[in-house]
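Complex shown without one protein chain; remaining protein chains in place.
Order as written gives the chain letters A, B and C; numbering starts at 1 within each chain.
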Amino acid sequence: MSDPFAVARQEVATANRILANEGVLDAFGHISMRHPEKPDRYLIARYGAAEIMRADDILELTLDSKPVEPTSARLFSELVIHGCIYQARPDVNSVCHHHAVSVLPFCITGVELVPVMHLGATLGAKVPFWDSRDEFGDTPLVVTTPDQGRSHARALGNHWMVLLRRHGATLAGRSLRECVFRSIYTCRNAELQSRAMGIGSISTLSPGEAALCSEHSLTPRTLGRAWEYWTYRLRKMEAMTTGLDAQPATTKMRPAAPRRKPSVKRAAAVRPAGRARKAKRVKKR
Amino acid sequence: MSDPFAVARQEVATANRILANEGVLDAFGHISMRHPEKPDRYLIARYGAAEIMRADDILELTLDSKPVEPTSARLFSELVIHGCIYQARPDVNSVCHHHAVSVLPFCITGVELVPVMHLGATLGAKVPFWDSRDEFGDTPLVVTTPDQGRSHARALGNHWMVLLRRHGATLAGRSLRECVFRSIYTCRNAELQSRAMGIGSISTLSPGEAALCSEHSLTPRTLGRAWEYWTYRLRKMEAMTTGLDAQPATTKMRPAAPRRKPSVKRAAAVRPAGRARKAKRVKKR
Amino acid sequence: MSDPFAVARQEVATANRILANEGVLDAFGHISMRHPEKPDRYLIARYGAAEIMRADDILELTLDSKPVEPTSARLFSELVIHGCIYQARPDVNSVCHHHAVSVLPFCITGVELVPVMHLGATLGAKVPFWDSRDEFGDTPLVVTTPDQGRSHARALGNHWMVLLRRHGATLAGRSLRECVFRSIYTCRNAELQSRAMGIGSISTLSPGEAALCSEHSLTPRTLGRAWEYWTYRLRKMEAMTTGLDAQPATTKMRPAAPRRKPSVKRAAAVRPAGRARKAKRVKKR
Partner (left out) sequence: MSDPFAVARQEVATANRILANEGVLDAFGHISMRHPEKPDRYLIARYGAAEIMRADDILELTLDSKPVEPTSARLFSELVIHGCIYQARPDVNSVCHHHAVSVLPFCITGVELVPVMHLGATLGAKVPFWDSRDEFGDTPLVVTTPDQGRSHARALGNHWMVLLRRHGATLAGRSLRECVFRSIYTCRNAELQSRAMGIGSISTLSPGEAALCSEHSLTPRTLGRAWEYWTYRLRKMEAMTTGLDAQPATTKMRPAAPRRKPSVKRAAAVRPAGRARKAKRVKKR
């Protein structure tokens, strides 16, 4: 698989499933990646839950969040979160938006999220807040218009994470793996900060420590170790469900798939849950 | 499966197992659905835990909570929770009653459950309390008589969720999927509200935000995405236990169900875990 | 399997694995049952973790906690917990001792455990404390001598649950299933009480409610439903690990079990984890 675009789609799909498997994404939330060769494009899943995404569920969009090729696939309504950050931040090559249980209490209370352990220092020097109410009044709390997308990107500024009041969090990374790492370990940091606040007064990393810790965590060596681990865990989870046809039984919008032939059934055991056939069906949408 | 009644039984059984798989129901609690064609009937599982329910465990009852056809199956003692709401609320087509860990602290303390994030706004404008002690004095805290059922339905009023002091919660929906969505995301909201109260002062959605958020979450598009996700997770979990006869070994109350015919045995791979025939297949391997 | 003793051993083994699967027991803790035909005997597992126990790990002991038949198996050091309660309480037919995470905070703080929801009312009218330090001074906090066992049984008195300061909990039941139910739902009650204390002031069941709720929960009908559920969950978990020989690889205290013959090895795939014999029993049901 030497085609960078094909590799990138595979990586984005894997990142979706890793973040689902590690509890960051659930039915909602998404992660994207700037196109590896065309910086004015980005890759993101079609509308749906991260846990079910495969390489051919990954679409190519312009930075105005329009599909490069016509598609019948449904798109996320919050694509501007991604497109507007890529427009404003040439140094950003990946964006994640989520509503994880560990981070939401900070969005609900306005308590500042601060680095309390070395891996959590990847949250950056500061995590600003964005309140859609300030500029847009009462909304459904989803970021859907270009104006909202730009306002949200301005709130992120030159930081790496922004908290959306009463809604969720958005994170950026210089690479997909950096963004995945930051997403997972800022959730961990948030969990620890909450727990620590329950037993005493927290002490945070000094600014110098935070900068050094973040740099140390985001080297290719450390990112690679964590990626290897999350990929292994994902493959273990998927190996448990080898017999599973990825097509939900209750979905009625698509015709029943032809059954797998006996001759290929052993091969299924060594593949992650999923299969090419499934992905083909998705294309038809 | 074009018979609406058969489809509905299947859906109710799936909803039971989804709510078990997502941690809302355990040995206790139930979800029902108004009959798709006969509004004076509703469908609910026979007595037992939600996690084990299949389509043929789903019974048809009148709104007085009497079985339409004679049955030897045991019935839940709290059927009036469902029947009385269907009688009082023609707009309600599904009811769920549960005792989830995230919500019970509100039932125990009387702290008001309020919308703290967009998906949680599906709890509605207000979540009233019902205390069986007010009208009925000391009881076993189960809602079993028609009088209790009507009192409980009055407490729900025109809302979508009611908290039962020292007992649990009851939720309604315009459709089964709406009721499942509301059940799961109000548990999430309760969890987040509790955690947020542990680290600071919570800020809630404005009434305008709450109304818009609820409307946005309950569109067919959003409900469908979440349903696809929960169904996929359920099928993954059930695929892990392929060898399992779904009929618990200790159940003695019902005659063995007629087995599905051998001619469809390959299809078993796409069916939820269960049944002897499936185990036979495994034996043959 | 009409032999009451054989049935009882099977039940005790299942209760061990249910309590492990539901998070009440881990490497430590145990559950016992009075002999169904000889009230001066009780059944309990040999020394080891509850999760690994099978019917032939269950031993028969006198109420002085001596094995009825000579055995090379190791015994728990805290057998007097069980024996002394059976001696003092003819109405008790099952005893469980555990160190569950949800209950320990009450043992550590001395905060009283009170019924906060209907299923938790099975904890009884009062949950007394026992502090080994009062009578025995500094000990390893294990209940090993007859004197300690009798003191501990006195602390239980005519109640159904006693909390051991800085150690754990002991529960009794009129039947094995009642004891399992009480063990699981008092853990749930403890978890809920802790969480509720984190967000407000708790209100408890009235004494009248508590008595009625406890009675309602402990009917054969309710116990049966919960037992069916826990058994089903246990069988699901065990179906996931079909290939696993239940005998841990590192156990050296018992002679190596004869290996399954190659001719039956395929059958293993459809059995719950465990030996061939066990699967045969299940088939016979």
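The rule is simple: contacts are C-beta pairs under 8 Å (C-beta built on N, C-alpha and C of every residue); 3 or more make two chains touch, one makes a residue touch a chain.
The shown structure was predicted, so the numbers you read here are calculated from the model rather than taken from an experiment.
Asker: For the chain that got dropped from the picture, name the residues of subunit A it touches.
Answerer: These residues of subunit A touch the chain that is not shown: 116-119, 188, 191-193, 195-196, 198-206, 208-209, 212-213, 215-216, 221, 225-233, 235-236, 239-240, 242, 266, 269-270.
Asker: Pick out the residues on subunit C that sit against the missing chain.
Answerer: That gives, for subunit C, the contact residues 26-28, 47-49, 51-52, 74, 99, 101, 104-111, 133, 137-142, 165-168, 193-194, 197-198, 240-244, 248-251, 265, 268-269, 273.
The rule is short, and it goes like this: only the chains that are shown with their structure count from here on.
Asker: Over half shared or under half: which fits the residue numbers at the contact of copies subunit B and subunit C, same or different?
Answerer: different
Asker: Rounded to the nearest whole Å, what is the centre-to-centre distance of subunit B and subunit C, using the mean of the C-alpha atoms as each centre?
Answerer: The computed centroid separation for subunit B versus subunit C comes out at 30 Å.
Asker: Could you put a whole-Å number on the gap between the CA centroids of subunit A and subunit C?
Answerer: 43
Asker: Residues of subunit C that contact two or more other chains, please.
Answerer: 240
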